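Written out below as structure tokens is the structure these notes cover.
Every protein chain of the complex appears in place save one, which is left out.
Chains here go by letter, A and B, matching the order in which they are written, and residues are numbered from 1 within each.
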Amino acid sequence: MHGNDVILEKLSMRFGDFVAVQPTDLKINAGEFFSILGPSGCGKTTILRMISGFLSPSQGSVVIGEKDMSGIRANARPTALIFQNLALFPLMSVRDNIAFGLEARGVAKKTRMEKAQELLSLVALDGQGDKRPAELSGGQRQRVAIARALAVEPSVLLLDEPLSALDLKLRQHMRAELKDLQRKTGVTFIYITHDQGEALTMSDRVAVMNKGVVEQVATSDEIYAHPKTPFVASFVGEQNIFKGKVVGKEEDFAILETSQGKFFGQNAHGLNEGEDAILFVRPERMSLEEKQGWQNGLSAILERRDMEGPFVNLHMRAGDQPVAIHVTNVEQTPRPLGTDQKLWFAARDAVVMRPGELASE
Amino acid sequence: MNSLIKSYGKGLTSLFLGLTAIWIVVLIVLPQISMIDRAFTYQDRGGAAATLAVKIDRAYEEVFQINTRLAEIQAEKEDLAAGTSAGPKKEGASALNPFGTPSPSDDTASLNPFGTPSVPEVNDTSDLNPFGAPSAGSASAVSRSLAGIEAEEAPLLAKKGELEAQIATLEAAEKSTSGAVALDTSYSLRNFTMMSSVHLQIFLATIIYALCVTILSFALCYPVAYAVAMTTNRNKLAILMLGLLIPYAINELLRIFSWIMILEKQGVLNGLLDLLGIINMEAGEGFRFVASNGAVFTVMIYAYVLFMVFPIYNTVDTLDKNQIEAAKDLGASTWRIHWRVVLPHAKPGIAVGAIMTFMLSAGSIAVPSAVGRGLHPDWFSQVIYRRFFEADNWNQGAAYSLALLVACIIFILFNMWIFRVGIRDIAK
Partner (left out) sequence: MTITTHQNGAMKKQVKSPVDWAAAILNGYLVIFFAYLFLPMIFMVIAAFNASPTPSVIDWQGFTLDWFRALPEDQRFIDGLWHSLIIALGVIVISIPLGLAGALLLSRLQSRATTFFYTVLVSPMLTPGIVLGATTLIFWRDAFGVEGGLLTATIAQSSFIASYCMLMFMARLQRQDIVQEEAALDLGASSFFVFRKITLPFLMPTIFTASAISFLQSIENYNTTFFSIGPSWTLVTEIGSRMRFGISPVINVIGVLFVAITIIAATVYVMAGRRKGRS
């Protein structure tokens, strides 16, 4: 098995007046684990269905392995799709499910049974081949779906939120397994999800989408640390948000005047003085202690303290503005509720952007 | 039982049990037992009393018919007297009447329960009309003069008097023998074994035709059920559902009747052939399609096809559409998708559709009796009807009904086995 590049060229989709996907250019590398992350209705599933061939784009094209896929039906594309509900065939045995794609290609029974056996081993389901899908656990069914898709040796595997039906523990376990399978097979994985945890842990690169537009394509670290748009900043991870006006610039930093005082932050959009702006700082980047070179400080009242094991979440209020801080269990010192605290964060940990749409809470 | 009392309490539980028991015993089991009892009870129809009883019944029936006809003639006369022209209504009415048109053929005569003046033999086989198409029996009457009406009335009156006299003698004869010579009855298989080879042939032909109707209906319906189930556009779906529901809800007989308009000698089909220049209707050419078994067959498919569509639609509709896409995505051809994914899923629906269609067509009396009106070979349901109401041999009728029922049960069991479905999948 091997992966192929997937290139989207000015790909767009309209349903009547509704634009599901704005013209999008995107290059997904061969053998990459690529995720498309976004809230429901952002157009990610539409993109997936255009790649798989179930939808014909309104405009633009999908190129897989240098071959333009326009006019090629789903059953003739080198892609295999894993459905959100898996769509296993309930009346066939697990083995027949896995061998179905080979059967459809007219592969001899002996060969396809051997291949099915091989795949059963690959997904660690030896000995389960004669069961019906309904007799398996959720995680096992997941693996059957993957084996079924891999049986036809696709160069691109498309996964449509396949983990969403599983419980949390299993989901976390399956993330590792999927990543592992992807490495073993070298197939290009395109993974659609609204769960940022999934996208960030598994992917080589992530595309964040909103309202039919791809807002940022980058590695997980990059997306988390350096979001490009207010939507990406607010959608991925938690943020404390301060609104204000730019009152000065200093190298790559902007100075923002807010209701809680002046804050320094990275000037991501190159804003000038006088412009409205918005500042994001992550809860774990804030501290109750002043550290060297941290220019930004504000005072807030401790309202609630949630103990989460390794972390402690402190919910505070600065004026009318809620502020959250995550501290590790190690560094925190218990303080009584209702006391006034001084909070600190570094300018390099905050980012200032032009106001835009935020992810809804 | 405890769970019932826990749910409903003693009083309600016994009420429900009582009602259900009445239903099972009085409406289902006892009638079946009576039928089975009769089916295995042989009555010696040669017995004098039996023959008498049959003759008396028949005579009464004829008198009743004559009276009905006389009343109509009276009405007709009044109309004429009132100066109203013999308008379309009356023409229509006389066209409806079996007496107005003496049947030219003996074959059809015995098919027509009211049209036969003589008492037919009791164990007859002549109620089969094996080969198709005698000449028209029911040409519509034209408007008639008063004289014409009276000409018809006179013999009827005479006949009526004759019959009434006959009844009196017969009843006297019956009274004298009453009690002494009852029907000789005994349990035996003779009601079945006595089934003449003609009746057996009809029985087998009916079963085979019903099977063909079932298979053809399936072939016709499956694409439709599939297409409707796959329709995602709400407006299109609503229109398609309406298109299926409307003919389904319209009465069976009217659906049959609508086809008679096509198959009649003066029907649409002959009209079409005339247009194409194949026949010349002006010259009186034309096929009597209604007189053929093919017509019964065609109309039967039309009448019962929708009983196949809905069960299949209902199951295909529950198929997860992703499964079809998954199969497609894995490279399956259309044919394979149906064979491996859609059809296996639709099995319970196919079983239900097949059972309903088979049962309706094997037991249909509406289609064969209405299409061609006795001009084509008999259907088994008609034979049963005649055993009951013409030959007045209820025991043999019961035996024949039982045979039909057994055929249906075998078909149901066969379907349950082949489609691997339980009774709960079938009756939902």
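The definition used in the following text is that a residue touches a chain if its C-beta (ideal position, glycine included) is under 8 Å from a C-beta of that chain, and two chains touch if they have at least 3 such contacts.
From a predicted model like this one, the values you see are computed outputs, not experimental measurements.
Among the residues B:A59, B:I202, B:A346 or B:L404, only B:L404 touches the chain that is left out of the figure.
Contact with the omitted chain, checked across B:L200, B:L254, B:I278 or B:I418, is made by B:L254.
For chain B, the list of residues touching the undisplayed chain reads 1, 3-4, 7-9, 11-12, 15-20, 22-24, 27-35, 38, 64, 87-89, 91-93, 95-98, 101, 112, 114, 138, 140, 220, 223-224, 226-227, 234, 238, 240-247, 249-262, 264, 266-268, 270-271, 302, 306, 334, 355, 359-360, 362-366, 369-370, 373-374, 381, 384-385, 388, 394, 397-398, 401, 404-405, 408, 412, 422-424, 426-428.
Please note the rule applied: only the chains that are shown with their structure count from here on.
Taken in their complex, chain A has these residues touching chain B: 52-54, 73-76, 79-81, 83-85, 87-89, 91-92, 100-101, 103-105, 148-149, 151-152. Within the complex formed with chain A, the chain B residues making contact are 320, 322-323, 325-333, 336, 340-341, 344-345.
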